[in-house]
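First, the structure itself, so that you have it in front of you.
Note that one protein chain is taken out, while the other chains of the complex remain in position.
Going by the order they are written in, the chains are A, B, C, D, E, F and G; count residues from 1 in each one.
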């Protein structure tokens, strides 16, 4: 690894470099704090590699533009924050329905509404899951440091291609804005999943929406040999609208099952000292840094504290959480919202009553002390 | 009750008549199937009573316009369906944050995306809860027949005023389009909650965001004696932006608590034969009609089947569901999605393993036979 | 009374849905009955066969769709082909002899009335074809009083056109009477 | 090494944040250390006091914010008033004597360096004020080698301006040396 | 597209596509077309057709094609 | 607003509001204003002021008001 | 190739009502493509939601049926990522100028090469006859039962002001002109707008008592005139048809190629 591969960057820039590493060459976006640096770096970096950057008139058109570009065979992404992510929900639903690989970055800030534009928060976890109308499934990933931002961003592109679906990267203000070291891996060091293109020859009936045996759906670029239809309506295996009940049923189950049935493959996480932990912290994103700080501290003192850091938020790894928490006496979910991942953790574990929340919702980055206070409380030591 | 009070109308029209009864005099909307008749009837009815109807350029501007009109002291509403509801999420979050009374009707259709525009579905239940970014709470109501559509719509306006919050009416295609009898109540027959205006005199400091002891926040009309600020940013009790952590914390908790703490008051439901029911169906909206059909049928045969029809979906009446289901051997959630209310019911009851789903996701209105088949299965009778 | 389940079908411009609504509204507003009316929406409703379901009863109606109608009206061949299989055994299947050729035996009374032809001959305005059809339906089923239908028409239709509609309704009832014999 | 926690504060145009980034970047890229830099964003950052936190260490840094800095730099009175209470007992508080009047006793070494004045006198360009400040910081703390800072500057700054910056850095180190004595 | 007058071979009419809107009938300069009792178009007076193709280019259902001796409509 | 020339009473300057942008200084037709070392504006040559109010109406911070004898700026 | 070879014939007869002008637009559009001699693989048709937007499903090109109002945003992604494709965007008047108005003016401003065909029937056809921003003052619609008070946009003026470099107007009556204009518009290297007045007999026609589809086309014949005609001078109420703007200005994708060039130079 050469020196030139080491950088000192913001998380937003790490995300950009990773996207390029993963093969991105089209980005459309609209600035919004705290995600703006993603667009800014893209505008600088993309033309350097012959890729394209466009600042659209709003977030709605941004997500639409990347879907269009994905169909011509490119890897694409957009980035936004709360209000912009709300505006993207219709387009996101379209990408889900039409099975378009794309990556949407949401660098979370304080909500609801305009909220606290420059303050850290992790309040969009459930919106990422349920923000679009209708039944659907979604992949949402996150990370707590820039090296992980890099690898999880590459993962996001890989999963988008593998499952032909939009993937959401849920970062937060702290991660997006903070600067730290990033080592860009050598090409090939992290595997990159390319667009799977159909092997069906020109003139032979190609089915854009017929899954292969392995579940994947090979694509054909717009402009290529196969002409088919793409629509947000319920459609048949050629992409044409249908309201035949069995076609409808088949498509909607497929959209959900292709993700739910692969939860194990999709799950990314890190664990620290879980083997013998009596108290397990569960966290993600920047909150996991504060959690890890406490864990390292307490372990030094011999306390049996561990950390499960989730990088895959959706589909939620219920099985993993259940398994890891089996023997824990206390489970503390550390996050910056009113307990969103907490809800999922409570569904996952056998003893929901053992799960408590260490959180902050006031726009201040959660501190190790905040967590310490909760630990004292559950250990019966008062405040 | 005079004859003139009986009408034979679509559910969408029942909703319009109820809104007028509740004091609505401003509506902004954009047509979309299957909610369009709400706008159409409004355009006809409102000017008859001196109210105003405007067809905006899209759904985003529609929700913005009603928020503006609410601030001048009017009762307001908009109506839409899936794609439009997705577009309204940013504005909805604003109404939550700025505490603006308003009613948003979502006549659900098949999703995700453009989906099945004219087919029945109940797929937006979770979007209604979590569609906007950031932590928040929401009130969402529904009904299964036109008389109930009427009273629940009046309720929606009353709750919007009482809690100074947007309220969502989650109807569905079957209810919206079907025609049946509606009796318009006499004035006064259903209580109507008016806008609570401040009693603070001109020149004295008025706090638009300072709850009274009873939790309510009196308003002052734009154009009136008190000038204050309204913003989607986190704000202090005068409505001015603040990022003081204790102000932030206070506001966000208030927004959620004012609804969560009043779940009992907000809960509307109907029950049929629950006293001795061994098997309880839980349903809502048009699905509850099919459920009730089966219940009446089976009761005639002496089977101990009952129905709990939820009219308040959010905040979810966990306590009520838990209590009503305490003695049931089987709980069957009947809905037209992949099990959205099912999730909430499973969280609510002591024995989630007793809860099963009778659903349809193929665009076909769920039939009594569909439910009967599930009942056979859980009774061990096979298909 | 016995619950009456009707399905009206035909093509877009024939006024099938309007007729269904008028019937159900008459039942509710003037015969003190309970009724629901529903229909299939959608782009396909624009081109192909339209369908409207009506249930009329004297007790609450929960499930508002009709799976097996006692009375099935088919005003086009396409509608006939699509819907004849759902008729309830022993029910009444009403078709217009100009537009529909029955090509199968069904376990139902198939009433072939020359509604369109009669309307054109006697009134000359195709627009009241659907009201004539309603006349046949109530003539055959007595599910709603003809007076009630007229009251609904009075509310809905400009005074100048009322006579024509009344005539069409009566024509339909006459046709029904002939069939009955 | 001991973990070094620094807070840089001042007003918008003073280049406080840039200085913080340069320092942390030098540590990471050329001194093989671990460092994080963060700052406060927001409209209020436009008018009032800006702040940037840097942590430099030789082990992983998880929590990246500084609650009690060892080194606190305040370049405006407003910044001083706002931030002096957070200095770690025994830490180093660096202020510019032109802009800041210390009006309190703190349990820290208060270093009042005439940075702005010296830069104006010796270089004449206010733009390198922040680099002079960096010189003071590394002069006092030795947290990063001055060469490493220069290497970062070389990457970031057009060749023509490099000399000026080098000079400013040295000036700062000189000032620090004087203080130390 | 035909620029000069051609000799008519045939009006190729896709009966299942024709919706009987009457546009071709209305705008045929020689009134060569008519709707039949099933509301489908047919060439009532083919001899009058001057092969101007107005019917063809204005049919919203792409249901009528004017085939000429030269066969140049392809 | 002042139409004719008035007699200057005072430049009322809100020092805490002034951000020292120099707009008033730059556009003052008589160069009556200057920034002090704290980058706040002050009337360096009040005698030169012709009460044209250009400083007042162009100040982005509403920090300067030109009071005249007639006191008509209110 | 014959016109019909460009069709996905299995979906015929199409879903449009008898006499709907949208079919005539489809008819003319295919003639334009055929006369230009494009191969099917070179064309991407991107549409939104509406009766008009269903056109993309009927043509045997690459077809992208998107969201109501957003077609041009999707199309921008298609075109910019793959500039050698010819992008045609048929739009309803509501689709293009109600919910989609912003994307419309921005695509025009950027001068990105694609052809927006605005099928202006002055009504929301798909949802059953509500007024659109093109209905015009005094029209009747299901949401304007007492007549409409909204003024309509002048699509030509708006396109011009927003920056479109090719702007034309024609009608379904003038099918031959339509084909000619569409050919030019498709070949134009920049953003082109073609407004086609097209009849919705089912809603706009019926609500406003305009007679049959043919009657509505007669109206187009009588009430329009070529740009700058003598007739126009005599009767200013006539609506002009023809090409209003036709200008050469660097196209967006080629401009971006220059950005790439600069950026790559900076690198090497």
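Please note the rule applied: contacts are C-beta pairs under 8 Å (C-beta built on N, C-alpha and C of every residue); 3 or more make two chains touch, one makes a residue touch a chain.
As the structure is a computational prediction, the values presented were derived from the model and not from experiment.
Enquirer: Would you mind spotting which of A:58, A:271 or A:322 touches the chain that isn't drawn?
Expert: That would be A:58, which touches the missing chain.
Enquirer: Which one touches the absent chain: G:15, G:75, G:91 or G:105?
Expert: G:105
Enquirer: Of the residues G:153, G:173 or G:220, which one touches the chain left out of the display?
Expert: Candidates G:153, G:173 or G:220; residue touching the omitted chain: G:153.
Enquirer: Of G:25, G:162 or G:243, which one is in contact with the hidden chain?
Expert: In the full complex, the listed residue that touches the missing chain is G:162.
Enquirer: Considering the complete complex, identify which of B:28, B:308 or B:341 is in touch with the unshown chain.
Expert: That would be B:28, which touches the missing chain.
Enquirer: Going by the touch rule given at the top, which residues of chain B touch the chain that is not shown?
Expert: 25-26, 28, 44, 47-48, 50, 52, 54, 56-58, 60-62, 64-74, 76, 90-91, 94, 221-225, 227-233, 240-241
Enquirer: Mind pulling the chain G residues that touch the left-out chain?
Expert: Given the touch definition above, chain G has residues 98-102, 105-106, 109-111, 133, 146-147, 149-154, 157-158, 160-163, 249, 252, 255-256, 258-259, 262-263, 266 touching the missing chain.
Enquirer: Since one chain isn't shown, list which residues of chain A touch it in the complete complex.
Expert: Given the touch definition above, chain A has residues 30-33, 36, 39-40, 43-44, 47, 53, 55, 57-59, 83, 113-114 touching the missing chain.
Quick note on the criterion: only the chains that are shown with their structure count from here on.
Enquirer: Any idea how many Å lie between the Cα centroids of chain F and chain G?
Expert: One centre to the other, that is 57 Å.
Enquirer: Determine the centre-to-centre distance between chain B and chain G, using the mean Cα coordinates as centres, and give it in whole Å.
Expert: The separation of the two C-alpha centroids amounts to 39 Å.
Enquirer: Taking the mean of the CA coordinates per chain, how far is chain E from chain G in Å?
Expert: Centres of chain E and chain G (C-alpha means) sit 26 Å apart.
Enquirer: Send over the residues of chain D in touch with two or more other chains.
Expert: 42
Enquirer: At least two partner chains per residue is the criterion; list those residues in chain G.
Expert: Within chain G, the residues that touch at least two other chains are 13-14, 16-17, 67, 126.
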